[in-house]
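Missing here: one protein chain of the complex. Every other protein chain is in place.
Showing subunit A:
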Amino acid sequence: MIPKLEWSALVQAADQLGHREDLPGELVPDYEKNEDFLKKVHRVLLEVEVIEGSLQCPESGREFPISKGIPNMLLNEDEA
């Protein structure tokens, strides 16, 4: 699973939420065998949920609201 993640994006998001704990900025070699590390990743991936907030596109700055845990990624008519 971890190879499928954009690691830096995950760490940044966790950081902004105040839930980074001590996740490394880069993947360490042999992370697959590091129990402690894997538990932290599991936690941040599956146990931390944004209920209210927003997602911001790093390129355009466009914000997508999150309400009740659901991000609304619908574009407005003029944006499509």
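Just so we're on the same page, a contact is a pair of C-beta atoms (placed from the backbone, for glycine too) under 8 Å apart; a residue touches a chain by one contact, two chains touch by 3 or more; residues count from 1.
We adopt the following convention: contacts and distances are computed from a predicted model.
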In UniProt, the chain not displayed here, chosen among "TBC1 domain family, member 19", "THUMP domain-containing protein 3", "Dynein light chain Tctex-type 1" or "50S ribosomal protein L20", goes by "THUMP domain-containing protein 3"
Subunit A positions in touch with the non-displayed chain are 1, 4, 46-47, 64, 68-75, 77, 80
